[in-house]
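The complex appears here without one of its protein chains, the remainder shown in place.
Chains here go by letter, A and B, matching the order in which they are written, and residues are numbered from 1 within each.
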Amino acid sequence: MSIELNALGKAYTADNWVLQNVTAHIESGEFFAIVGPSGCGKSTLLRMIAGLIPISTGELQIDGKVATDLPPKDRQLTMVFQSYALFPFLSVTDNVAFGLKARKFPAKEIEERVTKAIKLVNLEEFKDRRPRDLSGGQRQRVALARAIASDAKVCLMDEPLSNLDAQLRIKMRTELRNLQQELGLTVIYVTHDQVEAMTMADHIMVLHDHKIQQIGTPLDIYNRPANTFVASFFGTPRMNLLPARVTADRELTLADTLKLALPKPLPVADYIVGIRPTSLYLLPQGEGEPNAQVKTVEYLGAQILLEAELSDGTPIELTADPDENYRAGDWLSVGIDGNAYIFDHTGEVQFMVEGGRQHASRSHASAQA
Amino acid sequence: MMLTKTHKTLRYLVLVIMAIIIIGPFILGFWTSLLPTADIAKGTLFSTHISFQNYVDAVQQTAIMRYLLNSFVISLLTMAAQLLFCSLGAYAFVFLSFKGRDFLFYVILATMMLPFEAEVIPNFATVRQLNLLNHYAVMVIPFLTSAFGIFMLRQSFRQIPPELKEAADVEGLNHWQFYWRVTLPYARISLFTLAAYSFLESWNQYLWPMLTTFSDKFRPVQDGLRQLQSQETFNNWGMIQASAVIVVIPTLIVLFVGQHYFKDGLNEGATK
Partner (left out) sequence: MQAEVTPAPKPKVDQSAAISHKRAKGYNLHAGDKYYAFAFLGPSLLVLGTFVFYPMLRTLYLSLFLTNNVGRPTVFVGLKNYIGLLTSSAYQASLQATAIYVIGVVALTLILGLLLAQLAVKKLAGIQWFRTIFSATMGVSVSVAAIFWLFIFSPSIGLFDQIGNLLHLPIVAWLTQPGPAMTAVIISTVWMNLGFTFLILFGALQMVPQPLYEASAIEGASESYQFFHVTIPMISPTLFFTSTVTLIGAFKSFGLIDLMTAGGPNNATNLMVYRVYQDAFLSGNYGIASAESVILAVIIALFTLLQFKFLEKRVTY
């Protein structure tokens, strides 16, 4: 079942828009993630799709039929909640059967479906327990089983993994993804965790500031961010955003320190240039002209993360080899070694400079020599 | 949830009907308190002879203000005593170790099952022997503490993190200090609830003061109203209603001002 969001909007009071002009097409069988920081309206959007919150403007289509004003129970979808929304007074079996009983399915069919759903999430041993006697991960599975049992082909998920501990969360990502593909479910998945969205989704919608920032595949979003928000929201460690100005025909100077050669000329204006920490490189210690000073050193295992300040005081993050023994106060010589994204002063992307190894600092020539 | 227009209208209709049923008796009582008794006796409730004369009469001709004062004194004394004795008792059950502690606690718990109403006969004999009849003391002394209060505060004190007691032990606080500086502030919501509960409980006492007080000097409002109602041979409804309104207004004000706290406290008590 495909879902069509057509210029959806939500306002609780006149002109106080929580969401505006949300348009998207969600393919049948697709894993569609809605990502954004808290307060961006992502849960509101999900509840609008579910029918729990009325839609103020625009049109919602489910499976080609207008569903804008349908009550939740007639939208043929299910939902998994952040808090799991399990009924504490019912056993696992009865929780899973709740919707089927409410819809007055024949007892035999209820039993078949419930047994099947519980088996799918590996909870057979626990089927007579109450939710309070289950671990967080098991409760999560009960919520999933309830969604599966209902046989609806669309499943809405509202931060379903955020109450689990880190290890379990990673494990459940894979399980969820496998289950979704096995059952051919269309999943709309709300999360604030960009890693979750990147690892699970077919398509990602980035919401911020009550508006869609970008829709695309995880690769698109990572490699071709539409604006500074998307650029800095995705990827760990975060992308550096440096102020830049045109200093020559095809040259930008970043933070008064780093020079970036451009493939084509830019109008004279202020720009923001985004460079991921992994796209910066360091000359070996003692070489090149120093242009940044280390403030803190974080060991991440395979890499170390350096928080530094460029000579004009702009903070910058970069990664380095853990074998190098950096300490706070050390001076570095930083160069650009990867993609750089040019944004205008409002944050809209202009174009991307493909990264060759171009050391753009003043010491470029001498370093190469 | 989404509500359709008719659904909403229906809901408001039921709300309004229920609201009228609930405040009807208040409004009727207040309205008739403004009417001359002659009009009430004729059944003309839509009279236009509105005045506060009944209130003036009630205050001047009856002891209603004295009854109110008596009730305030009795209820405040009872409340203060229960806060002190119940919190001390509860503290002993949580923070002190002594022989027979659990047994004693169950005994006290068991007394919560015994209604005071079933014990008035020997209690009456006791207060008569102690020469307490017809005095404030007779309405305060039997209620200086309450099993319910001890039970409720014990539940609340048990929520105090053990680390706090440990920290206090390290600091060298003795039990009096820990009771006063940590336990009471920590459990203030429960204390507030108990205060409200014991005040109202005492304010609503009816049977006991009726048995033990014989003069207006000490009679609390509940029995004062009973006195007025039975004394008025000619059914002076206007004045009786005015007296009832005088009695109900202070508690209504307290209720509306304290509603927020009270509701939270009650629910805390109800779910523990």
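By our rule, a residue touches a chain if its C-beta (ideal position, glycine included) is under 8 Å from a C-beta of that chain, and two chains touch if they have at least 3 such contacts.
Note that the coordinates shown come from a computational prediction; the quantities given were computed from them, not determined experimentally.
Within the whole complex, the absent chain has one touching residue among B:Leu34, B:Leu83, B:Met152 or B:Val221, and that is B:Val221. If you put the missing chain back, the residues of chain A touching it would be 47, 50-52, 71-73, 75, 77-79, 81-83, 85, 87-90, 98-99, 102-103, 132, 146, 150.
Remark: the residues of chain B touching the chain excluded from display are 1, 3, 8, 11-12, 14-15, 18-19, 22-26, 28-29, 32, 40-43, 45, 85-86, 88-89, 91-99, 101, 104, 108-109, 111-115, 117-126, 141-142, 144-145, 147, 150, 162, 165-166, 169, 175, 179, 203-204, 206-207, 210-211, 221-223, 225-226, 229, 237, 240-241, 243-244, 247-248, 251-252, 254-256, 259, 262-264, 266-267, 270-271.
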